[in-house]
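Below is one structure; the comments refer to it alone.
And now, chain A:
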Amino acid sequence: MNPVLALRAVSKNFGMTAALTDMTLELFPGEVHAIVGENGAGKSTMIKIMTGIHQPSAGTVEVDGAPVVLSGSKAARLRGVAAIYQEPMVFPDLDVTENIFISATSGLLLNRPAMRRRARELIARIGMTLDVDRIASGLSLAEQQAVEIARALSQDVRVLIMDEPTASLSAHEASELRRIARALAADGVSVVYISHRLEEVFELANRVSVIRDGKHISTKGIADTNPQTLIAEMVGREVGNYFTKMPSTATSETLISVQGLSVDGVFENISFDIKRGEVLAMAGLIGARRTDVALALFGMLKTSAGQVTYKGQPLQITSSRQAIDAGIAYVSEDRRKMGLAMALPIRWNITLATLQKYLSPMGLINTGAEVATAWDYKKKLNIRTPNTDIAVGLLSGGNQQKVMLAKWLNMAPDLLIVDEPTRGIDVGAKAEVHALIRAFTAAGGTALVISSDLPEVLALGDRILVMREGRQMAIINHEDASQESIMALATGQKDAA
Partner candidate 1 sequence: DTIKLEPGKETNMVLLPKFLGILVFDQANEGAQEAHKELGNPGKLEFTGPTPENSTAGQIEIMTTAGTQKQGAVMLSNNAGDQIVPAAEAAQAAGTKVVTWDSPIPGGKGESVFVAQVDFGSIGTVMADMALNILGGKGKMAVLSATPDASNQNAWIESMKTALAADPKYKDIELVDVVYGDDQAEVSYNRALALVDKYPDLGLIMSPTTVGIQASAKAMQDEGLCDKVKVSGLGLPSEMASYTMNGCAPEFALWDFRDLGYLTYFTSYGLATGQLKGEIGETFTAGRMGDYTIEADPGREGAKRILMGPFTVYNKDNVEAAAK
Partner candidate 2 sequence: MGLISRLSPAALRIIALLAVLAIVVIFFAVQIEGYLNGRLFNRISSSVAIMALIATGQTLVILTRNIDLSVGSMVGFAAFATGSIITNNPDLNPLLLVLYAAVVGTAFGMVNGALVAYARVPSIIVTLATMALYRSFLVEYSDAKSITTSGLPAWLTDFPNMPVFSIGAMEFRAGFTASLAVVIIVHLCLTRLRPARALFAVGSNPEAAEMAGIDAKRVVFAAFALSGLMAGLAGFMFLARFGTITVVAGLGFELKSVASSVVGGVNIFGGSGSVIGAFLGAILVDLLETSLVRWAVVSEFWREAVLGALILAAVATDTILSRRLTRLRATKKGDAK
């Protein structure tokens, strides 16, 4: 059998950075080909070469055995190569239907009713419900991802590339997506699947390729390898088992107590408290409104009812400034929109929330101290960058995530709210982030972790709060929790206790 798409000795340089070196990869019809590698290994770059977004600095791309020049994504699309990118690419001003069919080419006239019908079908196929008339600017990240997947599915493809499609999906949607991927492969489509969740890789893939530092390390049948080997190949060393729950560092002192918190029409009657040193994990499906609870605690969403008692005092937070002054930090799930100023230097981003600390009485910035802090975090969090003065947007996704964490850790908060802390982070980095959160609580910090990754919820949460459609289903102790019990609550199969 001939490969439908192949890279032959492809290299790609961005200025001085060599993102890919001498990369060779063959994709066959009907296979699910997983690609794994650390953050910044070059996976997304490789994808972008396959889809014509980037041009290789050296080497050739072959389709059906013949070398081709993919001059743009349209050229790739015409050859049946489509992709779902790591960062969802939606059009905020268009509605869901239009977003899905934006790259369709057939027909001069638009047939709205037919498009809407088909859009509904596609969304349903992923196992989601979504109003197809909604303007995309209000969509959550997961919903945006769903739109992108639907867009890819709406086309006739021979190669479908998915760059971390499940990073912001919860278990339910993720399993639907895997089902679709398998079905496509069965139809003869070549599916490329990039993921940092190894369990997914083993469940889904026929073959898996490992990339490290822009170089091809191995391509193996899934049966010929195991997670430990893969991880070792990815990071070039052994990594400890990061999914083991560490003992709780909770104290008896209550840091924050939330009673009956509500936002009209969004969520209602959320009540919990967190002890100093404790990690409360929040689980739930997409649209469970966990992010909104966090936003309310951080003063970015106006509450309609409920009290918050913080350090023994009643606290009314109406702005992020107040929250920060009170020692509350919020690490957003949406890096591009709310997390990082992508065009600005890493250093500026790291000190952004704590700029006050670096100002002289005259209001001038103490650059020396700032640089020291930035380098400190670069080392501590192992951020892969030559220096801290380059635009953070040039880093790989995982490294961007670390910069965002550094920004909030630098505040030394009392309460750290982390929304999807390891979205798009590689296994090595994931372990590091978990360790960071642990170290933070061990040193007396308190954390509220929102995650759609159930193993992560179980690995981090001392207690677990499960939400469903804006309501609090239950708070379970770690000892009583399992993936199944959480899912049952989150999907409503089991009612609130």
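Just so it is clear, a residue touches a chain if its C-beta (ideal position, glycine included) is under 8 Å from a C-beta of that chain, and two chains touch if they have at least 3 such contacts; residues count from 1.
Selection rule: all candidates are chains of the complex that A comes from, given by their letters.
Because the structure is a prediction, the values reported are computed rather than measured.
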Identity of the candidate that touches chain A (this complex; choices 1 or 2): 2
Chain A - residues contacting candidate 2, complex: 51, 53, 72-74, 76-77, 83, 85, 89-95, 98, 102-105, 107-110, 131, 133, 135, 151, 265
